[in-house]
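Could you have a look at this structure, given as structure tokens, before my questions?
Note that this complex is displayed minus one protein chain, with the remaining chains in position.
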Amino acid sequence: MPTRFSTVIILLGLLMWPMTGAMAHTWGDPVVGNLDSIGSDTMAGLMLRWGERLEQRYPAVRLQLQANGSATAPPALAEGTTRLGPMSRRMTASEREMFEASHGYPPTEIPVAMDALAVFVNRHNPLGKLTMTQLDAIFSDTLRCGAETSIERWDDLDRPELAGPIDRHSRNSVSGSYGVFRRDALCGGNFRVDVNEHPGSSSVVAAVAATIGGIGYSGIGYVTSAVRPLALQEGDGPAVMPSERTTLNGEYPLSRTLYLYVNLPPGESLPPVERAFIDLVLSPAGQDSVRESGFIPLPESVIAAVRQALGLNVPWGHVSPR
Amino acid sequence: MRKLLPRRRLLIEGPGAWLAAGGVALSLLMVLALLALIAGRGLAHFWPPDIEAVTLVSGERFAGQPVREQGLPGQASGSERLYRTGNRDLDGDQWRWVEVNAIDTRTTPEDLVIIERRRWGPFIGRLLRLEGPEAQWTASDGAALWRELEERMARVSQLRHERDALHNHRLEPLAEHVDDSAMSPSEEDELREIKARILALQDAMQRDHVVLESLSGQRLELSLEALIEVKRPNAMSLLAKLASWGEGVWRFLSEGPRAANTAGGVWPAIFGTVMMVLLMSVLVTPFGVLAAVYLNEVAPQGRLTRLVRIGVRNLAGVPSIVYGVFGLGVFVYGIGGSLDSLFFADELPSPTFGTGGLLWASLTLALLTLPVVIVATEEGLARIPDSQREGALALGATRSEALRRVVLPMAVPAMLTGVILAIARAAGEVAPLMLVGVAKLASQVPVDDEFPFIHLERKFMHLGYHIFDAGFHGGDVQAAMPLVYATALLLVLVIVVLNLTAILLRHTIRARHVVQAHR
Partner (left out) sequence: MTERSLSPSPWRRRFRYVRDRLFTLAVTACGIGVILAVLAIGVFLVVEVVPLFTGSASTANSDAIDIESLWLPQQYPGYDEPQYRWQANAATDADTPMFSLTPLAWGTLKAAVYALLFAVPLALGAAIHSACFMSRRLRFRIKPVIELMEALPGVVIGFIAGLVLAPYVERHLVGVFALVLVLPLGILAAGIIQARLPWCLSKRVPLGWAGLWLIPWLAGLVALTLGISPYLEVLWFDGDMRTWMDQQLGLDYATRNAMVVGLAMGFAVIPTIYSLAEDALAGVPASLSEGAQALGASQWQTLWKVLLPAASPGIFSAVMIGAGRAVGETMIVLMATGNTALMTLSPLDGMRSMAANIAIELPEAAPGGVHYQLLLLCALLLFVFTFCVNTLAELVRSRLTQRYQRLGGTT
């Protein structure tokens, strides 16, 4: 994952241009219309906060957000039920194929924020860290990450202060977090059958907060003081807590990028509302909302590159609407 | 004889009778408990709780509103308390669990404020200064500071109002026009002028600042534009709190959601629910009544009709999610998709009807509630004595006349009952809506002054889905919980009122028909 992200940076870095990260749109631009979005639940809070800002700025914009999970975005994009699909993971090849089959061109991928998938336990649980192998042995029954036996109970961790059954909480399969966790933490294996699947990230946090033996994962933006995030240890490396620093430098093993997928026919420019929205997202104000939602803002250089690639630095009026 | 006249039996009616009575009592107890829980938690949320300044044994100080207390796991004694401490931008979280034993002192100083902000949730701490361009007021000014703050916040909301009006009444029409054709020079000038005024207003809103300090000593400077409400609950009298409670309820009913659906109100959800239900009843009433009239008055009363009747009745028991699947497959993907490619081809790939929306949701629910209306109307029709029909026919009326003039008017209350029951069922149904067009946030209601006024293709918010969404999808369940309770209370109230209406109606019909039958 970190490697993939860095390829994006390098690719976009080639396009980099000296510029400010400020918005090209300002207050008072004539932006009118609907903004639909269907997709990630992890990013729901983020989308809502961006939407609130957009609405404050352009009261004539109508927002319609649906957020049940990242996997709902590709069918909606392919079926044409939306033009904007936030996803907390990258599209898989088959999802891309599905999109291309119905539209004839690939979807446009826009990184909008960074996230660390935090693994957390109940606040009364003294556990401080887990190795990635142990994490796999707790959550999966295929043990693809190299564990000998699966960890059935807390006692199996061989720590005297830990005992009792493990209550495992996960997102449901619609979720991008589910996909990323399965790929990066379970090495592509399968979840155990007795892992609770929740419809939303906050419901995972609430469930772990309510159960002493609980363990779960979610985007770092959802972690509250009722649960305690764990440090993760890859191989013999140091145990790393999820944080802005460890995510940006790729030390934290479960870091990921959050994307916005847009249905943009090649050669066309974005419709005004979507343009204003993406402009806002990739502005300091938008990245402030990222922080407010508990996620991690993109590095400035990436933002600048993406803005350049999308042609967002032209102020309103210099580009004809549609 | 002994059996007939028991002298000293333990129980007069035997244990079974008492257990049966317990069934009634327990069911009622559960309903009451559920309603009490929802009502209590939902209404208590708007009451401004005192802010406690807590000093821990370790010497650390913080301020917060106590939320609840629960026992420590695995121990019979000892408990921990949850505080809402706010200040998420400063502390990283707005909740704090504290073991009760670790608390040294708790006081409620009057100068603690809780400030609702546009971003980062509430601030809890002290108000140090209010700074304007010409002067500043500090906490030592006492009442003058608060008066000034109030005035200046009123000014900001006045400016905001002005800006939005400018946006809605001048900029929007212009933008719609520009969307269709190229801009003329005069329009360009107008646009520039409006933009300049909006920017000026925006600047004016940023003029005044407050300086705040948390109990841990961190300072924060905020423009008044970022504040929504400043309250000092510890200094409020009971009456002031009551007023604040009323205001809270009103804002909950009249405002839209904020802060990723964890604060603010549910107005768009109320509107969406009502709109969807109204549209559904407009769709379901004529069709339901027609089908019932056909089944009861027109169709030959043979074996086939009986089978059809049973079939229709049974559809009321088919799970609602199945209707949702049907709505998604047929209405959204099927009909909606073809409508789009036929009539809105120039909008593609942006969908118009090819996505879930108000129309499809109403249609799906209309289908779902059709059996309810058919059954109720049929019952009403069957109750009308045949003498009425025969009388009309004997006087020379044709069948259609007898139906329209005599039978249908008599069945109106039954139809109404059916429609009300259908509405009550539809208002609480969420599962099918999740597939056909309910949205997490649809900021504007689907009715406005723009042609054709009702926008059937738009997505909408729904009270029931809002409960699910805020409780399970929202950013912070803890913060959203009171709102979820309040929303649940609202939904239950709506449904209870509708059902009571239906029950009352049914009683009056029965009474009327009994009278008629005896005449």
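In this document, chain identifiers A and B correspond to the written order of the chains, with residue numbering beginning at 1 in each.
Here, a contact is a pair of C-beta atoms (placed from the backbone, for glycine too) under 8 Å apart; a residue touches a chain by one contact, two chains touch by 3 or more.
Source: prediction; values computed, not measured.
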Sole contact to the chain not displayed, among B:Gly40, B:Pro73, B:Gly142 or B:Pro385: B:Pro73
Residue of A:Leu35, A:Leu48 or A:Ala71 in touch with the missing chain, whole complex considered: A:Ala71
Selected residue (touches chain absent from view) among B:Ser214, B:Ser320 or B:Ser362: B:Ser320
From B:Ala392, B:Val419 or B:Met434, residue that would touch the chain that is not displayed: B:Met434
Contacts of chain B with the absent chain, listed as residue ranges: 3-4, 9-34, 37-38, 70-71, 73-76, 287-288, 290-291, 293-295, 297-299, 308, 310-315, 317-326, 328-330, 333, 367, 370-371, 398-401, 403-404, 424-425, 427-431, 434-435, 464-465, 467-468, 471-472, 477, 481, 484, 488, 491-492, 495-496, 498-500, 503
In chain A, positions touching the absent partner: 38, 68-69, 71-72, 74-76, 78-79, 92-94, 98, 141-142, 144, 163-165, 167, 169, 172-174, 179, 182-183, 186, 188-191, 193-199, 203, 206-207, 210-211, 214
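In this section, only the chains that are shown with their structure count from here on.
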Inter-chain centre distance, chain A versus chain B - centres from mean C-alpha coordinates, in Å: 28
Residue numbers on chain A that touch chain B, as the complex places them: 26-34, 36, 41, 44-46, 48-49, 51-52, 55, 58-60, 62-68, 76, 79-83, 103, 123-124, 198-203, 205-206, 212, 221-222, 224-226, 263, 265, 271-272, 288-289, 292-294, 321-322
Complex contacts: residues of chain B adjacent to chain A: 72-74, 88-89, 93, 95-97, 119-120, 164, 167-168, 171-172, 174-176, 178-179, 191, 194-199, 202, 258-261, 332-333, 337, 340, 348-351, 354-356, 434, 438-444, 458-459, 468-469, 471-478, 480
